[in-house]
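Note that this complex is displayed minus one protein chain, with the remaining chains in position.
Entry: chain A
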Amino acid sequence: MGALEKEFFNSAFVSYFLASCFNIGHLIWLKEKLGRWAIALTVIGFVVNTLALTSRTLQAGRIPFANMYEFGMAFVWGLIFFYLYIAYRYKNYSLGAFVLPVAFVLTGIFSSFYQEVRPLMPALKSNWLLIHVITAVIAYGALAISFALAIMYLWRQRMEEAGEQGAVTSLLPSLAILDTLVNRCIHFAVPFLTLLIVTGAVWAEYAWGSYWRWDPKETWSLITWLIYAMYLHGRVALGWRGKKAMNWAVIGFITVLFTFIGVNVLLPGLHSYAL
């Protein structure tokens, strides 16, 4: 069962890699066929990702949210789910050229944290685990999408400024739409990001006897939240649009990644069992 799950996860890794290549190829050569292959590979990757999660759940006899590897699988799954949903609703799969490379790189990073299935350690035996991790998947998933959209915006803008007409301008949504979508994604994510911190704090009160200890994980989650708080204020009160807003969206997601992965690797604290 363990070997099978690893195979599923590796297949997802390969599928996401190939899907990234086909997606980017589609943007460069504008071949309709490449685009279709990219979608098919993404769906295959999503299916094997689902199978990997399912087999892990069956094997562990619990929801696979206990360490970096398990959460990573769930996060990438959520990210691809968001992408497929948006792409389907929007009938524009060009976002894939930006989301799939992110999914591929993250899958690679998370597979390096691979661990055999182990029962839950005492600190994680709580009902808060489920809600805490689900809010993380939703918030981080939506923010990953906002990051990919912001990169699309910056790329397209660069092309337009250079006066280049081509694949990018014909396939990518307009700058105005991208700007709005980035904003929508962040608006969608921030309440969940808040819930993520709040559920973590309440849980910490029951598990460690303090809802806030300035543990590196807590502190970095606050920093991430502050960055998005600044984005929201800049947008509403200071009229940030376009490049400036996009840059904040990019910085925001980089802090998300640091909070999520960097802290566990570089700044071990109370939360370090998640590694």
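Note that a residue touches a chain if its C-beta (ideal position, glycine included) is under 8 Å from a C-beta of that chain, and two chains touch if they have at least 3 such contacts; residues count from 1.
Following the convention adopted for this analysis, contacts and distances are computed from a predicted model.
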item	value
Chain not present in the shown complex, as UniProt names it (candidates "ResB family protein", "TctA family transporter", "Phenylacetate-CoA oxygenase subunit PaaI" or "Spore gernimation protein KB")	"ResB family protein"
Residue among A:Gln157, A:Thr219 or A:Asn247 touching the omitted chain	A:Thr219
Identified contact with the non-displayed chain, of A:Ser126, A:Gln157 or A:Asn247	A:Ser126
Touching residue (missing chain; options A:Leu130, A:Val198 or A:Val265)	A:Val198
Residues of chain A in contact with the chain not shown	86, 89-91, 118-119, 121-123, 125-126, 173, 177, 180-181, 184, 187-188, 190-191, 194-195, 198, 201-202, 205-212, 214, 216, 219-220, 222-223, 226-227, 229-230, 233-234, 237-238, 263, 267
